[in-house]
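Okay, here's the structure, questions in a sec.
For this view, one protein chain was removed and the others were kept in their places.
A and B label the chains in the order they appear, each numbered from 1.
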Amino acid sequence: MKPFRLGAVLLAATLVSVACSTTPTESTNKSALDQIIERGTIRVGVIVNWVPLGFNDPSGELVGYEVDQANALAKALGVKLEMVPTTAADRIPNLLTNKIDVMIGLFTPTLERSKSVAFTQPFIIDALVVGVPADSSIQSISDLAGKTVAVTKGTTEADQILQIQPAAKPIQFDDTDTSVLAVKQGQADAVFESQLFMMAKATTDTGLNLRFLSGVAFKENEAWGLRRGDPEWKAYLNEFLYLQLFDGTNDQLFDKWFKGKVPFPLPYSWY
Amino acid sequence: MGFSAVFANIAILINGFVVTIQLSIIAIVLGTLLGSLLGILRALDFRILSGTIRAYVAVFRGTPLLMQLFFAFFGLPMLGFDVDRAAAAVVALTSYSGAYISEIVYGGIIAVAKDQGDAAKAVGLSFWQMMRFVVLPQAMVVTLAPLVSWYIGVVKDTTVASVIGYTDLLRNATAVVAVTNSPFETYLVTAGFFFLLTVPMGRVVAILEARTARGWQ
Partner (left out) sequence: MGGFDWGVILDNFQAVFIDGALITLVTGFGAFTLAFCIGVVAAIARRSRVPILRWTATVYVEAFRNTPALVALFLIYFGLAGLGLRLSNLAAGVVSLGLTAGAYMTEIIRAGLQAVPRSQVEAAVALGLGSRQLYYHVWFPQAIRNVYLPLVNMWVNLLLGTSLLSTIGVPELTHNALVLYLDTFRPFEPFIAMTLIYLILTWLSGRSLSVLERRMFSDRG
């Protein structure tokens, strides 16, 4: 057994020293804004498999509300757009390891997340809603006690569900489509998801047939995410979003993809 | 609803199928290279090297592939490597396959070397000549059936890549389910796609096994 043990120790030692010696690529002191313009490309994190934020159309091309926003941003900067498909789980890691310059889409600013990454001003208000099958007996949050609730790993819903109803039983799935499928088929009693997502799902999925518990809408700000310590990039993005809201472009885009008006107005007049 | 809805979306499934095939081929080729290297190195019987290889094999056979994939996808970027989903899947499948293939290759070499080693020495061949002309060719023959058998496993194992969102057949199938609302039919068709790959490979294995049993001439 001796050579085996020695070999095992050597292997472990190599791995540990590699892990300790390399560090994630550190951002240079230059603002991302300058880096992007210099490079001529902007790398934008886009959520995939989330109709209609970002999804593959029948021809396989990535389209959606976010994609249009990304294109507009790249055009404003005068650079090429490189879209990096991202899931809820790797939004922050992608920012931290400098794989993307900005995470667009509906990224909820929370205090916990703000320790790792920075956020723009919110540009849209989303709500977290509980969806149940139309014929379910669940009427309110207290009815959720002891019931199974489908949530998606790595989202604020996954964090929040037990705070909202400590006696609920969350089942964490890998993506939103699966969570919704679970409640459609009765494997979970309810699903806890973004209202905007459910709104959009209702337009494409005629078999949805879910009822949403009233009075359970927990409003959430949605913003774009970027790396910390870059005030110039943040200022640029804020300006971009401000103008999108100011001249009605955001409303147009929203209507194009969500087939309706923005559900909640921003609670302060930022524009 | 039902099969017609699935076939209406067949293009998406086919795209995923192509990706699965590509991933399988890359994992098979790289895994075989790695595994053969490790297996041969281990057969050389240098104590520390063999020990390290055995430790490597023990770790990759003693932990789930899905876990190894998470390590590759979430861990490697933190170490500074720029891995996207495809790269993470390739890394995980290669290192996993490499461990198993090294066992197959090593076993093949040992089995042959036992029989042939003394005979070769008696005839006067040097160690390297013996390896090159006697042991390795025969070992390759002996390992062929288990190798192809393992390759079938690799094709099926590529499905774990869907868990990290890589657009392989299974991930595309899940997206199709969201549209068709027919999970049973969709996943059944998905299984059918895999049959297209695994069943012929299974025939190949059966032929190889029959030949090995009969003895190659």
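The working rule: a residue touches a chain if its C-beta (ideal position, glycine included) is under 8 Å from a C-beta of that chain, and two chains touch if they have at least 3 such contacts.
Source: prediction; values computed, not measured.
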{"item": "Displayed chains contacting the withheld chain", "value": "A, B"}
{"item": "Given A:187, A:214 or A:252, the one touching the chain that is not displayed", "value": "A:187"}
{"item": "Residue touching the undisplayed chain, where the options are A:92, A:125, A:202 or A:262", "value": "A:92"}
{"item": "Among A:171, A:243 or A:266, residue touching the chain not depicted", "value": "A:171"}
{"item": "For chain A, residues in touch with the removed chain", "value": "19-24, 89, 92-93, 96, 116, 150, 153-154, 158-159, 171-174, 181-182, 185-187"}
{"item": "Contacts of chain B with the absent chain, listed as residue ranges", "value": "58-59, 61-67, 70-71, 74-75, 78-79, 156-157, 159-160, 162-163, 170, 173-174, 177, 181-188, 190-191, 194-195, 198-199, 202"}
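One rule holds for everything that comes next: only the chains that are shown with their structure count from here on.
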{"item": "Chain A and chain B: spacing of chain centres that average the CA atoms, whole Å", "value": "34"}
{"item": "List of chain B residues in touch with chain A within their complex", "value": "1, 11-12, 15, 47-56, 58-59, 73-74, 77-80, 82, 84-85, 163, 165, 174-175, 177-179, 181, 183"}
{"item": "In the complex, chain A residues that touch chain B", "value": "2-8, 10-12, 18-19, 22-25, 48-49, 51, 56, 58, 60, 84-85, 87, 90, 93-94, 97, 99, 174-175, 177-178, 180-181, 184-185, 204-205, 207"}
